[in-house]
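Note that one protein chain is taken out, while the other chains of the complex remain in position.
Labels run A and B following the written order; every chain starts at residue 1.
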Amino acid sequence: MSSIKLRRLASSDSLSVLAIIVVIVLCILAFKPNYLSGDNVFSLLRVLAVTAVVGLSQMVVMATGGMNVAIGAVGGLCAVLLGVFIDWLKLDPLLSVALVIAAGAVCGLVNGFITLRCGGVGVASFLATLATASVFGGIKLSITRGKPIYGLPDGFLALGNLSIAGIPFLAFVMFGVAGLCFLFFKYSKMGRQLLAFGGNGKAAELYGVSKTRVIMAAHVIGCVLAALGGMMTVARIQAAQTNIGADWMLASMAAPLLGGVRAAGGKINILGTILGAVVLAIIANALIHFKVDIYWNDLINGLVILAVAGINRARSARAV
Amino acid sequence: MNRRDGVTERKIVLSMEHIGKSFPGIRALDDVSFDLREGEILALVGENGAGKSTLINIVSGVIRHDQGTMRVRGEKAVFANVRQAFDAGIGVVHQERNLIPTFTIAENICIDDLSARNFRPVNRQGMIERAKKAMAVAGLDLPPDSGVETLSSAQMQIVEIARALAMDSKILILDEPTASISQNEVERLLSTVKRLRDLGHAIIYVSHKLEEVFAIADKIMVLRDGKEVGKELAPKEISRDELIVRMVGRKEDKEPFAIRELGARETVLEARSISSSGNLHVNSFSLRRGEILGWYGLVGSGRTEVAREIVGIDPIVAGSIILGGTEVSIRSVADAISKCGIYYISENRKEEGLFLIHSVATNIGIVALKGILGKLGLISYGKERALAETYRQELSIKTPSVSQTVSSLSGGNQQKICIAKGLVVDPDIVIFDEPTVGIDIKTKGEIHRLIYGLAESGKSIIVITSDLSEMVRVADRILVFREGTVCGEMVNDKDYGTMSARIMDLIIGRIDPRRVAPVKQS
Partner (left out) sequence: MTRSSKNSGGYSARFDLGGIAFSTLALFVVLALTSSGFVSAYNITANLQLLSIFVTIGLAQMIVLSLGQFNLAVGSIGCLSGIVMGLLMQELSLPPWIAMLACLAVAALLGFLQGELTARSGITPFIITLAFLSVYKGVAYVISRGEPFQSLPESFMRLGAVSLGVLPLIFIIAIVGCLLVYFTMRYLPIGKKLLACGANPRAAVYTGIRLERTVVIGHTMSGFLCGLAAILQIIRFGSAQLSVGTDWMMSSFMAPVLGGTLLSGGKISVGGTLIGALLVVLIKNALVLWGASTYNSDIFLGLLLIVAYEVDGLRRHLAARSGLAVAKTEGRNE
């Protein structure tokens, strides 16, 4: 019995990612012994928090077998809207956050609606969100006209720097999101419906799962999390910059893929997605430390995706 | 409950009275009436297109009937959707698997739980209890929280039966349940079904496998062209032939083709101990020039797998293939066609044979691109058209024109196009895999005559079929497959009675295959 459990552990996705992380960190430590200093870890955790939330956002949509190309556009738009509500319209910060969440939900409704129009399954979500990415991005641009929004209240910005027992507040947000996702997918009927639909859409629909509800729910939740990610970024960089979300697309897919989430749907892995985000954050952070051009980031992320997909493929081929 | 006597005293759980259903341009069901009692297995038989699926879909709530009344336990019922049918106690197990591969057995069994009252949390313990109960009745002895991905086809089927039971289905509909499971699992399934009947469930068993129908049914109902042509037929009182007569409307055209003397012919193809990475079973056989070699077996007996090895879809990793005396290496279908002159006509014409969105001419032309090149080596659409017209006439393909999109043609004509594609390359060896499944009787006969004609003209043919009478009609020699390998070989004396008995004996295993003398090659 124990050998079966050991084998399952060995092939467990989370464990493999953890192993990758340990290897990378050790390599980095070899060159930069002070890598794990408090300051560096703190800033790493803050970046990680956003990347993880973004990865979880994409994971929710991937659970149904789809993808959200507009994840960066939604995040960027909502980040800007936060600035608009707080700075331009001088609304109460809490109300503003709530409104931004609502805006994210609206974006999700639009994504879900058009995805359904394109058939709901297969490449539908890619096509739909490809278009909406342009629309949301255009809306953001026409609001900001290319200029960032700076005047956010100190209280809000302090959240970005806040640390509780040495761990940034943003990381707690990440844990909260992860916890909610866990509860949603394990214990709520809606969450199980999403997974059922992703696993076998035809069978799920036969037994009463509504494709419309599932797609809508997945996209709304995904975009709400993207909006959250946008706001977290604003808190971290202390301004509603116009390029927030520009590099999210790739990382949002890489993290779940690294963590063992199936692109075809039906299977999620929250711990794996977070660990995947850790890998990406460490790599990006390491590039800065080694004074490598940030331009290498795209290249490395792409190679990471290829490597992970290749390993997954080799694994499943062997399992046959 | 004693099911043999007091038949009329058992409660009627489902009653269909003068049910009619039309689709645009066609009358799918016309004045169909029957009763289903508890503790009874009603077998529903009929050719493809007879209306079986339509009837099942009406009972299970997929579609609504146009005329007539459906009563469940005496009360009038009209199902607007599948859910209502479930609630009324009707459970369906379809031909294709409808399981969520990433869920556990218990979650699959209790899947209807998900869609009710969306915002409640999932009750895991309750699910496992409910699943255990259903699994006990269905006879599935596995941990409820194990995954379904690794189960065998038959086990998955039983999970689906358990699911229907868990939904309190007193009326079970099984649609071609043995279509894709192996022989020994068939017996297990049949005994499970019988047990459910003994427990009082009412079962509609849809199958085209008449052997099973006779083995399991209490009553047989026959549909033909949407009409009911026999409904309380007791299996003991009707013979297979009579049943077929009712199904097709006339005696099956069993006039066999002449027995041919092929002893002196040379061997064109020989497979020696071949196996592949996809099919570990080792097989050997030989094929003579102009011979029609039949491969018989139940679904899943491994015949298609061997054909795929010969034709390069699943190239061999061991053994050898010898063509006309020389060993050849076949690594792809392109190799098989151009190097070896072997063409394989798949049983899945829609998935593997046709380009549904393209025209008849394009479908035929694509196989022999070299043949439709005009001047300067460019594609000539005039030649493509002419080629298609030739085959349209030769095979009597019914289509308004060769520019017609293939998807709009009937099954029989689609099959003819698949055959035309095979003929275009002028192969020496043609493998027909289930050539007449889902095709009307008349076209079936045409295709059989075509196969015979090809053999007479010198082509060597392998026919794979699960239709015993088709096998006996067409083949010169028959290989019987069981569980992946050849278990017997016999010359066809074209007498259905003796041949079917010998073949079935081999299939069931009554004869030790080692004691069947192989056919002498001279």
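The working rule: a contact is a pair of C-beta atoms (placed from the backbone, for glycine too) under 8 Å apart; a residue touches a chain by one contact, two chains touch by 3 or more.
This is a predicted model, so every value here is computed, not measured.
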Exercise for the section: With the full complex in mind, choose from A:Leu194, A:Met253 or A:Ile268 the residue touching the hidden chain. Expected result: A:Met253
Practice task
Check the options B:Lys52, B:Arg197, B:Lys421 or B:Lys494 and report the residue that touches the missing chain.
Solution key: B:Lys421
Handout entry: Residue among B:Ser169, B:Thr192, B:Asn279 or B:Ser346 that touches the chain left out of view
Key = B:Ser346
Handout entry: Touch list for chain B against the chain that is not drawn
Key = 23-26, 28, 49, 313, 332-334, 336-338, 344, 346, 351-359, 361-363, 365-367, 369, 373, 378-379, 381, 398, 400-401, 403-405, 407-408, 410, 421, 425
Completion exercise
Where chain A meets the chain that is not shown, the residues are 114, 117-119, 123, 126-128, 130-139, 141-142, 145-146, 250, 253, 257, 263-264, 293, 295-303, 305-306, 309-310, 312-313, 317
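Keep in mind that, in the parts below, only the chains that are shown with their structure count from here on.
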Practice task
Round to the nearest whole Å and give the separation of the Cα centres of chain A and chain B.
Solution key: 46
Problem - Parts of chain B lying in touch with chain A, wherever the complex brings them together - result: 82-83, 97-103, 107, 111-122
Handout entry: chain B-touching residues of chain A, taken from the complex the two chains share
Key = 186-190, 192-193, 195-196, 198-200, 202-204, 206-210, 213, 262, 266-267
